[in-house]
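There's a structure below that I have some questions on.
Missing here: one protein chain of the complex. Every other protein chain is in place.
By written order: A, B and C. Residues from 1 in each chain.
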Amino acid sequence: MPQAETTPLRIGMVGYAFMGAAHSHAWRSAHRFFDLPLTPELTALAGRNATAVEEAARKMGWSSTETDWRALIERDDIDLIDICSPGNTHAEIAIAALRAGKHVLCEKPLANTVAEAEEMTEAAQEAARNGVFAMCGYSYRRTPALALAKRMVDDGRLGKIRQVRAQYLQDWLSDENAPLTWRLDRNLSGSGALGDIGAHIIDAAQFVTGQQITGVSALLETFTRRRPVGGDFVGLGGHGDTGADQEMGDVTVDDAAIFTARFDGGPIGVFEATRAALGRKNAMRLEVNGTLGSLAFDFEDMNFLQFYDATDRSGEQGFHRIMVTEPEHPYVGNWWPTGHGLGYEHGFTHQVVDLVTALAAGSQPTPSFADALQVQRVLGAVEDSAAADSRWTPVESEPSMARTAFTTTAEEIR
Amino acid sequence: MPQAETTPLRIGMVGYAFMGAAHSHAWRSAHRFFDLPLTPELTALAGRNATAVEEAARKMGWSSTETDWRALIERDDIDLIDICSPGNTHAEIAIAALRAGKHVLCEKPLANTVAEAEEMTEAAQEAARNGVFAMCGYSYRRTPALALAKRMVDDGRLGKIRQVRAQYLQDWLSDENAPLTWRLDRNLSGSGALGDIGAHIIDAAQFVTGQQITGVSALLETFTRRRPVGGDFVGLGGHGDTGADQEMGDVTVDDAAIFTARFDGGPIGVFEATRAALGRKNAMRLEVNGTLGSLAFDFEDMNFLQFYDATDRSGEQGFHRIMVTEPEHPYVGNWWPTGHGLGYEHGFTHQVVDLVTALAAGSQPTPSFADALQVQRVLGAVEDSAAADSRWTPVESEPSMARTAFTTTAEEIR
Amino acid sequence: MPQAETTPLRIGMVGYAFMGAAHSHAWRSAHRFFDLPLTPELTALAGRNATAVEEAARKMGWSSTETDWRALIERDDIDLIDICSPGNTHAEIAIAALRAGKHVLCEKPLANTVAEAEEMTEAAQEAARNGVFAMCGYSYRRTPALALAKRMVDDGRLGKIRQVRAQYLQDWLSDENAPLTWRLDRNLSGSGALGDIGAHIIDAAQFVTGQQITGVSALLETFTRRRPVGGDFVGLGGHGDTGADQEMGDVTVDDAAIFTARFDGGPIGVFEATRAALGRKNAMRLEVNGTLGSLAFDFEDMNFLQFYDATDRSGEQGFHRIMVTEPEHPYVGNWWPTGHGLGYEHGFTHQVVDLVTALAAGSQPTPSFADALQVQRVLGAVEDSAAADSRWTPVESEPSMARTAFTTTAEEIR
Partner (left out) sequence: MPQAETTPLRIGMVGYAFMGAAHSHAWRSAHRFFDLPLTPELTALAGRNATAVEEAARKMGWSSTETDWRALIERDDIDLIDICSPGNTHAEIAIAALRAGKHVLCEKPLANTVAEAEEMTEAAQEAARNGVFAMCGYSYRRTPALALAKRMVDDGRLGKIRQVRAQYLQDWLSDENAPLTWRLDRNLSGSGALGDIGAHIIDAAQFVTGQQITGVSALLETFTRRRPVGGDFVGLGGHGDTGADQEMGDVTVDDAAIFTARFDGGPIGVFEATRAALGRKNAMRLEVNGTLGSLAFDFEDMNFLQFYDATDRSGEQGFHRIMVTEPEHPYVGNWWPTGHGLGYEHGFTHQVVDLVTALAAGSQPTPSFADALQVQRVLGAVEDSAAADSRWTPVESEPSMARTAFTTTAEEIR
């Protein structure tokens, strides 16, 4: 049967653990539900272990494999490199790919240090001049409820924003016997809860408010300082690793990061990221209070957005529990009828949609590396403040760059 | 790259609207997340309009098309017929397919009348003797929270069950201007809310309790008796149809069905299905009270199951809000880490997993046509009671047949 | 210190168990928070056991006691008789009191049979001609959230009402060892869950919608047919009784009552009252769907009313979780600042406020005995239908009488 599909966009992906599975699904599915200007093809998957990468490629639907990411970048039949490997590898791969003229999608956090993130951003800006684009995978922006939140803020439904409270609470490290994986090794992951999940709420808070954090006062804590060594650090890295091995190793990252913040438009904020909040499974929560309205979101109830409208009739005011599954909500019209909720992976599919749409238009997808660098600088300021008696620590910024990006996104999600 | 995939299972599907999209996604995705003994192939899609079916096939990933379902059944390269067309077509297609030696997956409700459902069940039992199997698509059974509920009942965690309350509340027909689609035409759909969504709560209540409804007293109501004609009755049939045409037509089905019931193991039940409950988008709710525990579920919060355990310590009793995303929960281990919720379509993927697993083992998948016939008989008794002053109306049953099916399922979901 | 209090309203109360305690608190407290035209005085308490009634009077603040309710009625220093004794005593006491020129407040349900309720209503109408008034204690009407619900319906915020679902779920009889109290003896209590708590949801549904139930189809069930004898049937009768005595007695009332209904303005309804729904402590739930809005209430969250407004902006629709603690909400302005919730007993205080206000104005307080008789007739129809194979059973009615009452109330709660 003749296929009238669009021009292909040939993907090469590095890494095939949790994030690799989520990205693969998105690359396979986006054009099945959305009309895309380019059709993603799962061309090649790279990983160090030949057997494992072949098995993963077969399972996830990739047409070929490489055991060295450099080989991936050298291939002519690859248009975009998707980086799903640990944070310590991001900078090298991304910069090489961009210099080789490949678009890049890089998982968050952008890098393990601000310095790396700066180099990456420079490379991205250089590449952009030649029509080669880089994007960082803050996929939660593409959760319909958060995209709707952003749209409502942009539409002025909250009035002037005063307060932000953001929490990302998980509990998979609450158990002292949970094994030491790459995510607990500072050399590989850069930081702990802070970079893994704190980065998400920093990005989400800035995305939804359209404002940047200008300073922080922080405290980091590690509750469990030694853990059993076990599991395959690079191959899986997932939350489900179980180590029966009794050898113990040092945890070199934080279990919890808490900080206060100020935003450039005036609001104050409270942030908490922890992987030891027993009972909270994936409580990525954001609450924004303005003079006209307030919003509240919890990823554990990801299909809902709570909205308090101070302009509702007297006596009828109360948080609206909006089920974000109506055709008029961002991204939702392409899925199921009203009331049929989406799941975790849909954010990645929407990310593919937005990325592919921007690439086809020759425009910068968001969040750009510059946007992600700004998040990285907040992470850096948090670490600096925590190391300096919680002293107030300004966040460096180049606002013009990032704000452009925000504006673009606001239009996209209409 | 050499593919070490399993034997293919070649699918031919009839219909490509809402259900067709959900089934296509499931056929495409199941083997990407689960290890299947057979690999589904989207071989052919059938629909009456050549242009539309080709466009749908391209979009959904089907390799070829047919404009007559009979041609589909005649093809040698098809192993299974998946019926996603309106209820009035089920019996003819399913019986022909089974007689041609094709396995059948048929959307629910099984048929528009008990008589049709009986014929289909007979054909299914005949085919089963030759190793050809039929299954009905009550996909909500595969929602992890409801599969967990069933497992907990089977494990005795509720003690003796006393009461069931089940509601399926939607609001897409609350608006009097919503158009007249095939779902509002008794000749095509058999009934209204009763068969469309009431069937789901009947099946779910019987599935979770492991008991059958033995009698009902019912009331049916149609709030809006005439609606604007519009939309393509067969092609789309979705909830989102909007008709600008001012021509009006008669609604020949119920907007709401309410009934009381008794189950064969002793419990009493209250059921309500409505598509006019303003504000409820997809509130498929089931609550079961036993002597030792109670369960509560709402599909709008589909990743949660509420469980009250009377054996909890005194003073600490209260409904547990179980986030059904742990590896030990049914189906969940193959998806994302704990706390990363699933969406509506995952139930269809799990349905494919269970169906393919049963077919490879040469065993009867559940729910069988016999199970679905039993639901059909409850639907019939509801209509009979409503037509006879709500008089108590027994449900015919052949319990041995269906109970076997329940037992099989109970094991499957471990 | 000179007291500038208002004219006293001297109360004589019969019974001092659970309801007696709640009423005493209300009589003591109402004028402390509300400006009342008459000041209630706790003049005399009646009970059969002299020691127990004196102890109760001292504890609850009553100035004197009687061991025969007839003596109470004969006293000149009593203006109003408050009947808190079991249902089998209501008719005799109320009729005698009214004939003696005493106002009457009678706990619900009004009586144990329709015939008694009719006699009482006749006596009340006779007395009313002489300015002596009777009221029935359906106190849930005075929960601010339900009074707000009624006001919103009256204001047209729901449009045309189509569906009602009402549940009253408790679990104190789930345990088979809970003792046999007067509430389980048909001769004393009239019925089980039906009259005890089913009466509340019937009244609440009719009050909020402003409509009357015209017919029902019902099913009653008793799960535990024999229970240990124990406790003082009349004195305490509360939920907390524990019987260590092994003597067993017959339960002669229902554990659960479920029924479908039609209202005179068109809506259909589903009702369920049960004292065996494990885990539900006092879930008196009411949900009303109209063409413009929907309301949902659960007494376990009594300070909240959920409201779905179909006229909210597109994309922002969702149930408003109204915390009914604003000064503009019914009754609330006399209590605490916004956000400081009320408890169960406040409904009784509000009942005193409305009753005293009506008496001072020489007008009929609501719900009148006629209103309560109408509820009794629904209870009677439910029992009749359940005894006749769930056959549809019309509810007798004299609508003009009761509808007047509803209108009065609607104004009161502004």
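As a working rule, a contact is a pair of C-beta atoms (placed from the backbone, for glycine too) under 8 Å apart; a residue touches a chain by one contact, two chains touch by 3 or more.
Fair warning: this is a prediction, and the values are worked out from it, not measured in the lab.
Within the full complex, the residue among A:F33, A:W182 or A:F259 touching the omitted chain is A:F259.
In the complete complex, the residue from B:R70, B:R99 or B:R321 that touches the missing chain is B:R321. Check C:I11, C:L342 or C:A386 against the missing chain and you find that the one touching it is C:L342.
Touch with the chain that is not drawn comes from one residue among C:H25, C:R75, C:R186 or C:R313, which is C:H25. When you scan B:A46, B:L148, B:A204 or B:A256 for touch with the missing chain, the hit is B:L148. Screening B:R142, B:R227 or B:H329 for touch with the missing chain picks out B:H329. Hidden from this view is one chain, which touches chain C at 1, 3-5, 18, 21-22, 24-25, 28-29, 32-33, 54, 57-61, 63-65, 170, 172, 238-240, 280-283, 299-303, 323, 325, 327, 336-346. Although one chain is not drawn, its touching partners on chain A can still be listed: residues 162-163, 165, 167, 171, 174, 176, 217-219, 221, 223, 256, 258-260, 262, 268, 270, 272, 274, 276-280, 287, 289-294, 308, 310, 317-319, 389-392.
Counting over the whole complex, chain B has residues 148, 152, 157, 304-307, 309, 312, 314-323, 326, 328-329 touching the chain that is not drawn.
The rule is short, and it goes like this: only the chains that are shown with their structure count from here on.
Think of chain B turning onto chain C: fitted on CA atoms, that turn is 180 degrees, to the nearest 5.
Distance between chain A and chain B, defined via averaged C-alpha coordinates, is recorded as 35 Å. The distance from the centre of chain B to the centre of chain C, with each centre set as the mean of the Cα atoms, comes to 42 Å. Distance between chain centres (mean CA atoms), chain A to chain C: 54 Å. Shown for chain B are the residues that touch two or more other chains, namely 280.
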